[in-house]
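Before we start, here is the structure in question, set down as structure tokens.
Missing here is one protein chain; the remaining ones are kept as they sit in the complex.
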Amino acid sequence: MLKLSRYVLYDILRSKVIIAYALFLGVITFSLFSLEDNESKAILSLLNIVLIIIPLMSMIFTTIHYYNSYEFIELLLAQPMGRGRILLSEYGGVAISLVTAFWTGAGIPVLLYAFNPTGMALLFTGTCLTLIFTSLAFVTAVRARDKARGIGMALLLWFYFALIYDGLILMILFTFSDYPMEKATLALAALNPIDLGRIFIMLKMDISALMGYTGALYKQFFGSAQGILFTTAIMLAWIIAPLLIALRMFRKKDL
Amino acid sequence: MGFILSFHSMNMRILFLFISLLFLQPVQARTIVAGAGSSIPSLTKALLLAEDGDTIILKSGTYREGNHVIRKAITLLGENGAILDGENKHEILTISGHDIKVKGIRFINAGYSALNDFAAIKLVDCARVIIENNTVINAYFAIHISNSNDCTVRGNSVSGTPRSEQLTGNGIHLWKCSGAMIDNNHITGHRDGIYFEFVTGSTVQRNQSERNIRYGLHFMFSHNDHYTNNTFHNNGAGVAVMYSHQVTMTGNTFDENWGPSAYGLLLKEISDSHIEKNIFLRNTAGIYMEGSSRIQILHNNFTSNGWAVRVQASCDGNEFRENNFFGNSFDVATNGTMVLNTFDRNYWDKYEGYDINHDGTGDIPYHPISMYSMIVEQTPSTLILMRSFMVTLMDKAEKAIPSLTPENLVDNKPCMKPNKK
Partner (left out) sequence: MIRIEKIHKRFRRLQALDDISCFFGKGQVVALIGPNGSGKTTLIKCILGMVKPDSGQIFVNQLPVEKDPAYRASIGYMPQIGRYPDNMRIGHLFRMMKNIRQVPDNELDTDLLVKFNLVSLFEKPLRTLSGGTRQKVSAALAFYFNPDILILDEPTAGLDPLSSEILKEKIMEEKKKEKLILITSHILSDLDDLTTDVIYMQDGKLVFYKDINTLQQETGEEKLGKAIAHVMKTEKREALWIDEVLADKK
């Protein structure tokens, strides 16, 4: 499997889009750190990139790559190779190249300028979100035969996780503001990888605020060793579950 | 004595006074060495022998003699290693007098009493007493001063064994005092590090109060006091000051006071005071103020706090000028729409305006309250959405068309660069 991933990776790492993506991240991150005298402000801007741009880029790039590789995947299917192996190789290739782009673009400057818990949390979250949204994009791409439809679905999914979901949480919190909602909110937030990643970083960045009020509960939960384990487990589940769904669909699918 | 009293002559009385003065002169310079290896083995005996003006030097060693009382104007000096042990039963040293000095002694295991506020060192009705360079370990109250004037507590190190709030006394406790000087002490592990009640005209400076169960510094009904260059670090609930006026707080550091009801500095019913050049670092709330008026808050640094400043609507006439706000989750929060306080020439790192005329202040006013901070105020559980894309969009929308945030809470001249003073 890795053999094949290597070639996919080799191909993608030479693609202009992925190079542009790494450059974009690099330029933004470096300029954020060097222009802002206040490191925490740079981290804050970077947070938005990690939470918004990375999922978007991962989804769109993966979807387009999948459709562009359709004929190639067909050719691979004519070889003595299982379907699972082919899809996982594709996933491996795309995911590794996106993660590589993220680490070269954002990772290096963060390691240079913000080698601290917040910076590390940022890189952890960025990596997880890349893997998760690549996974999710495989579901939509395998599901929709039509390219435009696939990209549309990917965008919708991104929009849902990045914005609509939080809107729903806010509505729920307003509606039930008289009830103790902390634990329910906690569960709700865990069901969205972007929220989960955000809270994980926030625990490093906004620890002071989180210690106040209900925040203390979040801190207690997510800040404990169990919480970190929980976060990692949920993130892993978000990577693996969609991938398994994509695999199942891909195995049954007529190409 | 009978012989003297039987005379009623004025001359005899003068003569007697003269003779006793002759006797007193050499006594005043007397130094009594007490303790192990000395002819006076116990401190109790030395204290009995000592007269006003004497100095007792306590030799190295551990003394378990229960409670000691000093009423005479003496100096008690501990040699290196001189330890008074209260065996968890006794108040160790009780002082009631004037011009007394206690220096260099280690007090350990003072007793606990639910009825009396047992202390390692207790001063009652004193004047000009100096408590200097002592160490107090594992006491209920460490240094307890009541109804005293012009006393000094300097260079002591106090560390308690934190139990519950009821079972732990205060580190340095002053009640009904004036002219006190609390200088360069280190206090940890008590209920309140430094506690003032009805204390006036006093100074608290260069102290370090950390990891106390409740407040690092707590004062009530204490007017005209100065607090300078102290550090209050990681106390259960930060620093609380209440019901006082004419208070000056300068150059203090309030940091890492974390918790659901922890504040760097809690101001309740404080008026006509100055809070200047302090550093508020990583507190849940830097300053929380309630019912406070006419406070000048100048040249402070608020860095990485959850809320830099929480001003309740019950505050008025307070002035925030030339402070710096860096990396706080929220800069200002309030619970109402009426704002009677002014913000002027502060530096806000979240400010995104410009300065075309290069006068150092931004050309468009800055509203330090975000829409989201209002929402969090109403529904605290929404804190979970902090830094989300939706909140960012919401705040941007609110900046463009303000509707919820108090319009008059505004800094009309936000500084472009941090204030350096």
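Think of it as A and B in the order they're written, each chain with its own count starting at 1.
The definition used in the following text is that contacts are C-beta pairs under 8 Å (C-beta built on N, C-alpha and C of every residue); 3 or more make two chains touch, one makes a residue touch a chain.
The structure displayed is predicted, hence computed values, not measured ones.
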With touch as defined up top, name the shown chains that contact the chain not shown. A
From A:27, A:81 or A:171, the answer for touching the chain not displayed is A:81
Since one chain isn't shown, list which residues of chain A touch it in the complete complex. 3-4, 7-8, 10-12, 14-15, 68-72, 74-83, 252, 254-255
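Note that only the chains that are shown with their structure count from here on.
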Counting in whole Å, what is the centre-to-centre distance of chain A and chain B, each centre being its mean C-alpha position? 49
Within the complex, chain A is touched by chain B residues 258-262, 282-285, 304-307, 326-330, 349, 378-393
Please give the residue numbers of chain A that touch chain B in the complex, ascending. 38, 40-41, 44, 47-48, 51-52, 162-163, 166-167, 169-170, 173-174, 177, 181-182, 185-186, 189, 194-195, 198-199, 201-202, 205-216, 218
